[in-house]
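Sharing a structure with you now.
Here the complex is missing one protein chain, while the rest keep their positions.
Chain naming follows the written order as A, B and C, and within any one chain the residues start at number 1.
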Amino acid sequence: MIIVLKPNPTPAQIRHVVERIEELGFVPHLSQGVSRTIIGVIGDEEKLQMEPLQAIDGVETVVPILKPFKLASREFHAEDSIFDIKGVKVGGGHLMMIAGPCAIESESRLFEIAESVKEAGANVLRGGAFKPRTSPYSFQGMGEDGLKILQAAGEEFAMPVVTEVMDPRQVDLVVRYTDMIQIGARNMQNFDLLKEVGRTRTPVLLKRGMSATVKDLLMSAEYVLAQGNREVILCERGVRSFEDSTRNMMDISSVPNVKGQSHLPMIVDPSHATGRPDLIPAMARAGLAAGADGVHIEVHSCPEKALSDGPQALLPAQYLHLMHELRGLADLMGRSIDSCEGVPA
Amino acid sequence: MIIVLKPNPTPAQIRHVVERIEELGFVPHLSQGVSRTIIGVIGDEEKLQMEPLQAIDGVETVVPILKPFKLASREFHAEDSIFDIKGVKVGGGHLMMIAGPCAIESESRLFEIAESVKEAGANVLRGGAFKPRTSPYSFQGMGEDGLKILQAAGEEFAMPVVTEVMDPRQVDLVVRYTDMIQIGARNMQNFDLLKEVGRTRTPVLLKRGMSATVKDLLMSAEYVLAQGNREVILCERGVRSFEDSTRNMMDISSVPNVKGQSHLPMIVDPSHATGRPDLIPAMARAGLAAGADGVHIEVHSCPEKALSDGPQALLPAQYLHLMHELRGLADLMGRSIDSCEGVPA
Amino acid sequence: MIIVLKPNPTPAQIRHVVERIEELGFVPHLSQGVSRTIIGVIGDEEKLQMEPLQAIDGVETVVPILKPFKLASREFHAEDSIFDIKGVKVGGGHLMMIAGPCAIESESRLFEIAESVKEAGANVLRGGAFKPRTSPYSFQGMGEDGLKILQAAGEEFAMPVVTEVMDPRQVDLVVRYTDMIQIGARNMQNFDLLKEVGRTRTPVLLKRGMSATVKDLLMSAEYVLAQGNREVILCERGVRSFEDSTRNMMDISSVPNVKGQSHLPMIVDPSHATGRPDLIPAMARAGLAAGADGVHIEVHSCPEKALSDGPQALLPAQYLHLMHELRGLADLMGRSIDSCEGVPA
Partner (left out) sequence: MIIVLKPNPTPAQIRHVVERIEELGFVPHLSQGVSRTIIGVIGDEEKLQMEPLQAIDGVETVVPILKPFKLASREFHAEDSIFDIKGVKVGGGHLMMIAGPCAIESESRLFEIAESVKEAGANVLRGGAFKPRTSPYSFQGMGEDGLKILQAAGEEFAMPVVTEVMDPRQVDLVVRYTDMIQIGARNMQNFDLLKEVGRTRTPVLLKRGMSATVKDLLMSAEYVLAQGNREVILCERGVRSFEDSTRNMMDISSVPNVKGQSHLPMIVDPSHATGRPDLIPAMARAGLAAGADGVHIEVHSCPEKALSDGPQALLPAQYLHLMHELRGLADLMGRSIDSCEGVPA
């Protein structure tokens, strides 16, 4: 950590900073230049980062050197982590292809969609039972009844299932029915929820918040990991921007950016990132080409009657075509798409 | 609601849209021009907004006409709402001046700070017992012990108290000790938490999310109001932006923007918006000048040893000076700052 | 165009809007609902968009229906435009691979770099002679001497050359030496410069501004096209965002977004978009996978001594490796990379 003092500090100010650092158990290294005085502090930066050194009189800025996350970092675990979700591997060259409707609406609808995405090559089924809706008057999800339908569909079509959890009180319920639990973008910094899913041993799909930096995302993963749940899969799903012709702005550079610093798998969600079916296929291809460990796509057999996010869903035929393209790209890049039985699809 | 079709729609596409609208119980008004076909649907827009009309084949875009919130709107309640928090009024010309430390650290520290802000003219005391920290390794708050200290300080210095709640399971606990509950920026779209505080009858201080639009903020207020809790005070605390010299970007225009559409009081929080003590006083003045119903400021008697957000806290002497300026501004604008006893300070 | 009136308009307000529209030569279509009154105006929207109808008393909002650009649109020219820059085609399946140093520094340096990128498969050489630098104290470019070196290198290695022009007064000079002229991000809305390059018949590489929407970019292309220069190639180079670990945020979705609306070719520039050599290869692949018509990369043989933007340059060996990957991707997608002689590289 480097502490930069304001121009022309008084001897008393310098002495106070030095004493405060010594009081905290560190050895300060003082460098006095013509225009600036700098104090270097090398040691257990984690402990130092907790201290409000910037609030000390005479301090201009504090520059951290080390990353604030640990369990999520490549320094902690150099190789790509590979997780196995009921036979479907993700990470280290294994792609997770998640598909399904935004919300679970009925057994017949979900089974119909599940059958089509399975045939197209998806290896994880998604569906929301608890929906975070901007309006309190919108459909809020089927709750436990939806979870039962999702579990049944997963068994029928031999796919692990993933669903979102929004409330710490629902975590126990949700893990009983699903193979992976999703933390949505709006809850990426819902720290109590992160701790609660961290206490389970169910893999977590953690979506990037709408205004979260890459560092924020990794810090939220750290919350889950610190509780003992080591299986976190990250997901880029677009961030808020000034561009008004897409729902969000998909920051695909976050994929190599995260993977350079962390061993955790990272997938992309072009459905939420763009909100536009005409852009989803190109963004799915771009995600894989950038090194993503999978793609999350919303598929609905009748978008115009969907109870949630219909306008951004692909039709089954569109998804089938896209998966054909993505398999070609995966082959070129030496990646495999496992099916639930562990056999390459 | 206006449905704009893509160029050169087929008669079948037009017929399908018209039939879908009729099926939903509405009467479509068709206007066919040279370059575009438009279908107007006037009726219960709330119900229509739930429908994914944009997913219908041939539809280019759907333009809503009405606002999606209702209980929060001026159409529902034309006059400024005025709430009374244990004798301290807010809204309709009454200013709520909230001050206190980021986190409750000990009884002696909180009492020391509370005394100083009371003397300076603050009329609500704040202090965090449950802290949303980016890092799982940072101080997470004192919990219930902190709440007891906060309640005691409120009684000692005759100030209503406010504290943040982050978990739906803590709501019952928190309302036992406090006069107002804060929903922080990271939880503005934690819908289960919003519903839970909506079920209480304790006033809610709802902070704008880091990437929330003004409409999003009002929709989150609607979640609380829809549960029957009518006392929601909004708070601008800055949004994420590309400007890297301040912690957030304070969107002061949100104050007149919200107040033009809603009857709810709205205050500003320049501490979190800027993260810089050198900018806080100017932003506090700007907020009042823009019409805010109060100012939320973090104050600490020893920022360099604060357990949370020390670098952005004002010292008691700085707060005293700022309150002097703010009172002058309040007088000029015909606003009053009530004290807990209901007597103008 | 749709004009939405404020709630409960007076008959006089409605009459005034109707009269104003008729005065402008259009026929208004009035729809009065319970909660809102809407006036549809179908006709020459281009002319209507010039009128400040939103300023009329009683008008809440004006919703345009048609796109504001014309010559750049697919409605005007349905097929992908293909341009030929001295034998190198771009658009319609032909990829333009631009490479070279940020700034021209000396003949020996540029020739060395040109040779290496030519061998790697680049088909256009870049180099800046006039540099837009944030600081007035930074190296500002070699000017005309640089242009001469660039032209010579293009001839020596049989590559068309591109360089940036920043000042309308330099346009005549620059077109004498180069085969394509670049308008940089900072000048995307320098309308006098756009008009000036529009008057030439030299192809224009137009980079997206740091806070320009996709529509803004197409409007700037329209400025050039409207002057008679029909050869505009667009370039995504990242936009400003809150993410602080990359120089900009690369909005790759702009590629399919633009190409859906416009016949113009569009390439990507991952060098400026990320500012980080470790992310450039992944973003170049992502760009091609998303459908870009080429990739623009900065290459320098000694980045640590570069006079401009050294830290974001790839080394020749890195570029060689990247081009190998990109050729594989181009093959998979059925795209060709022409060399100057028109023979696929």
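Here, a contact is a pair of C-beta atoms (placed from the backbone, for glycine too) under 8 Å apart; a residue touches a chain by one contact, two chains touch by 3 or more.
Predicted model only: the values in this text are computed from it and were never measured.
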Among the options B:211, B:229, B:271 or B:308, which residue touches the chain absent from this view? B:211
Which residue among B:50, B:63, B:173 or B:290 touches the omitted chain? B:290
Contacting the left-out chain in the complete assembly, out of B:63, B:82, B:315 or B:329: B:329
Considering the complete complex, of C:37, C:123, C:163 or C:187, the missing chain is touched by C:187
In terms of residues, what is the contact footprint of the unshown chain on chain B? 211, 213-215, 239, 241-246, 249-257, 260, 273-274, 278-279, 282-283, 285-291, 328-329, 332
Interface residues of chain A toward the undisplayed chain are 2, 4, 7, 29, 31, 33-36, 38, 40, 42-43, 45, 63, 65-66, 75, 240-242, 244
Could you please point out the chain C residues that touch the chain left off the display? 20, 46, 49-50, 52-57, 68-69, 132-139, 166-170, 186-187, 189-193, 195, 209-211, 216, 219, 222-223, 226, 239-240, 303-306, 309-311, 313
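Keep in mind that, in the parts below, only the chains that are shown with their structure count from here on.
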Farthest CA centroid from chain C: chain B
Determine the centre-to-centre distance between chain B and chain C, using the mean Cα coordinates as centres, and give it in whole Å. 39
Could you state the distance in Å from the CA-based centre of chain A to that of chain B? 26
Chain A, residues touching no fewer than two other chains: 211, 239
